[in-house]
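Below you'll find the structure, written out as structure tokens, and then a few comments.
As you look at this complex, bear in mind that one protein chain is not there, while each of the others sits in place.
Order of writing sets the chain letters: A and B. Residues in each chain are counted from 1.
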Amino acid sequence: MINRSQAAMNTLSRRRFLKISASTLLAAGVVGRATAALASATTREPKCVREVPTFCDICFWKCGAIASVRDGKLWKIEGNPADPLCRGRLCPRGTGGIGAHSDPDRLRTPLIRTNERGEEKWQAVTWDEALEYIAGKMQKIKAEHGPESMALFSHGIGGTFLKHTLKAYGTVNIAAPSFAQCRGPRDVGFRLTFGEDVGSPERTDIENAQCLVLIGSHLGENMHNTQVQEFATAVGRGASVIVVDPRFSVAASKAKFYLPIKPGTDLALVLAWMNVIVTEKLYDAAYVEEHGFGFDQFAASLTGYTPEWAYPETGIDPDTIRATAREMARYRPATLVHPGRHVNWNGDDAQRSRAIALLNALLGSWGRKGGFYTPSSMDMPDYPYPPYPKPAKPKVDNPDHKYPFAHEAITTGIRDATITGQPYPIKGWMVYATNLLHALPNEAETIRAIQQLDLLVVVDVIPSEIAGWADVVLPESTYLERHDELNVELFKDPFVALRQPVLDSPDDQKPNWWIAKKLAEKLGLGAFYPWKTIEEYLEHRVTEAGLDFAELKKKGIIRGPRQPIYFEEGAPAEFGTPSGKIEFYSPQLEKAGFDPVPRYTPPVAGPPGAFRLLFGRAPVHSFSRTHTNRLLSDMMDENAVWVNADIARRAGLKSGDTVRLKNQDGVLSNRVKVKATERIRPDCVYLVHGFGHTARGMRHAYGKGASDAQMITRYKTDPLMGGTAMNVNFVTLEAET
Amino acid sequence: MRYVMVIDTKRCVGCMDCVVACKTENNVPEGYNRDWITEEVRGKNPTLQMEIRSERCNHCDRPPCVYCCPTGASHIHEGGVVLVTHEKCIGCKACIAACPYDARFVHPEGYIDKCTFCIHRVEQGLKPACVSVCPTHCMHFGDLEDPQSEVARLLSSRAHHSLLPQTGCQPHVFYLT
Partner (left out) sequence: MPLELTTTRHNPGIDPLLHAWGWEIPVYLFIGGLVAGLMIIAGVRLLVAKPRERQAMVCCTLGPLVGLALLSLGMLALFMDLSHKLYVWRLYLSFEPTAPMSWGSYILLLVYPALLANALTHLPEAIPSLAKRFPVLLTISDYILARQRMVISIGVSNMLIGVALGVYTGVLISGLPARPLWNTSLLGPLFLFSGLSTAAALLHAILVISMKEEDRPAFADILLTSLARWSQGRGPDTSIAPILTRADNSFLTIELGLLMLFLIGLVTSTEVNAQAAALLLTGAYAAPFWVLVIGIGIITPLILQFLELQNRIRHTLAPAVLVLVGGLALRFILVFAGQESHWLRVVAGP
């Protein structure tokens, strides 16, 4: 606990504090000391405030946080100043995290389905009944089909122990949407080029960039905390910002150059930029010479990609392309062409990401200050578990390495296998903290897969859409009420962070580690959980690493020594590619039958008169998970469809009017308000992702706004790595009265 | 002493963290705002400019809300901070009608509420909640009369504006441009 303000506490409040803290400390196992009271603005009466350091889980950035409990009630959450990720400041979602704890729509007890799947009818049961039921079904699946027929979808650090249990049970099919629906293509593109991933948190040195190029990355709306903070620093410093986005994003409003690109044509732009940089010899010749492989073949492949060629494709005039290319070259190597994160757009995504990697290579930014730094992490030995059983079958998600460069499991591959039963049937899904109906493209396919299952278990905190289809729903404690695996961060500054409960769960919710351990015991896998309590597990790991667990509990974070992070500081200039160099030309790709240097193909065109549906983030929400959080929904409780002002005028629409979207396959969205704005091109419309909930238990969010996921009936699969590009859907606007 | 807020619109991304933080710090009820974000977009696609502002009570030097308050509930506190004493407020709403910035509202408990510049924190040597959470560090708070203060330095070195100066209220939240 951190002691920040030491005002005097009167005897009354001290006595009250002792009572509260004694019980809370016992219950939650938190060690600490009270800090003094802050008088509220109106009542000058001192209150008892307790502060607990932990880390945030409203998204996957894992910012260090300090939660304050005032008179037994969760009061506020602030950034932990000791945390290098958040630097003492959270993003709005982290600050609004208290709404996750107090959400009246939360799941409260385990539930077992009583009606048809998807009818959202359950019976409340005890944990023992629920886990007994699940274990029984899992044993049956194992007996009939083998343990591999049980799949786990899990997103985020909370899934660690369930993964452990399922691996112990014998499955190999574990996937998260963060690969095939999010950053997969980028990591593949960069891996193919530099031999390493960009990672999460991204190894981007935005803070020190002199020139920052954002291709769709809508920092400021995408609130990945460190990046936004560094972006603001760069802007404040006067860095030259180039933003490429069909929508005038918040980041675009900070840019020196705003390029309103025709959606889906970014690869053409990147190729044209590289064409200019290469033909005008603006690249970092020494760097390319020293680290590059196959540069000449690459350079030769660029000849046709002139700015004049790119103009009709992208809508960006050649002068602007040249000016921005020269701008990038001017500041190299401190020019960072941001790799993006959610990059499943058009099906050419891994190749586009590779092109972005190559552009960075030309600028010499990989490994350099203001470019991509080399992250490091602390050495934290794993807990000594017994070995997992040897799998009898390979993974189902990527049969015969159809997507040769997929280095993580493909969610949609597991879904395909579930539907077809090929290469072998999948009969059970365990879903932890991922709302597959909002996260995966084509809801109908997900539902079709679910119908093939003998068991669908969903571990969630709210009655989400995916929970609505479950046979068994397990209510988890929120991140503020539980321990989790340690966060051993791979970052500029290595550190380890602890998540620990701030207060009790309000009802019969349990933490994932408890669920995973109990389930393992019911499955007869108790040997995989040699520890009794999670603290014992955590303490073991921390102590083995030579650190003090008590200190970690008190501070929330222990930092390790900083390693050199740039080549110039002595970070090793090593590349994990087959050639050991930056592969401008990729023999790997060539061997697998793909373009060894990126080649442009135009995006799929939509039906005439339809608008390409784009989507992204709003700063106050995470995906589809924060809309019943009363505090955050108070900031924004519905989305609106952004429509170009001229288009809206012609259609007789103004801001605030209600429409439905109708996609190319005739699917009709919820009612949604129009935002008529100059801030978007006329050929596309935009929605903030995650709204338009259809789960009835999400009372506060039900029916508010429109769901982008619902409109995404089509997707284009990236041939290199199986990512599902979703910006290939087109909608028209149906006026509502 | 003259407390002011200086907000750098170049850095502000309109994330509303300041709004959320104000809500938790000050128990602002659901559905009410002491601070909020305004986006001002000018131009025609694709040549656009956008200013994003975190707005709140401007703690005016000539506050009509104070002048029209029949009970003295609205008053000017030390440092130029405009406050409302809840126990004096009758809820006549004259001050609401008087404020050109629509910065006030009727709290569900009946009295008038608005931004206090987090005076309870400031008096403890802390920054206002919104200022202290802002992830882009675009908000600054301090004493304008202290020439060494960050706010004074920012205002003397950078172009800035305040909201609706033509109302004559002399607002004391400044926006760097």
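In this text, a residue touches a chain if its C-beta (ideal position, glycine included) is under 8 Å from a C-beta of that chain, and two chains touch if they have at least 3 such contacts.
All of these numbers come straight from a predicted model, not from anything done at the bench.
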item: Options A:626, A:639, A:670 or A:729, residue touching the unrepresented chain; value: A:639
item: Residue among B:21, B:89 or B:176 touching the omitted chain; value: B:89
item: Identified contact with the non-displayed chain, of B:37, B:139, B:154 or B:173; value: B:37
item: Chain A residues that touch the omitted chain in the full complex; value: 635-636, 638-640, 645, 655-656, 673, 675, 677-679
item: Absent chain, residues of chain B that touch it; value: 16, 19, 31-33, 36-44, 55, 64, 66-73, 86-94, 96-102, 104-106, 109-112, 164, 166-169
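Methods note: only the chains that are shown with their structure count from here on.
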item: Centre-to-centre distance between chain B and chain A (centres being mean Cα positions), rounded to whole Å; value: 34
item: Of all residues in chain A, those that touch chain B in their complex; value: 5, 7, 38-42, 75-79, 86, 89-92, 95-96, 98, 219-221, 223, 225, 228-229, 231-233, 235-236, 248, 250-254, 258, 260, 619-620, 630-632, 634-636, 644-646, 677-682
item: Residues of chain B that touch chain A when the two form their complex; value: 8, 10-11, 13-17, 19-21, 23-27, 30-31, 41, 43-46, 48-52, 86, 116, 118-121, 124, 126, 129, 132-138
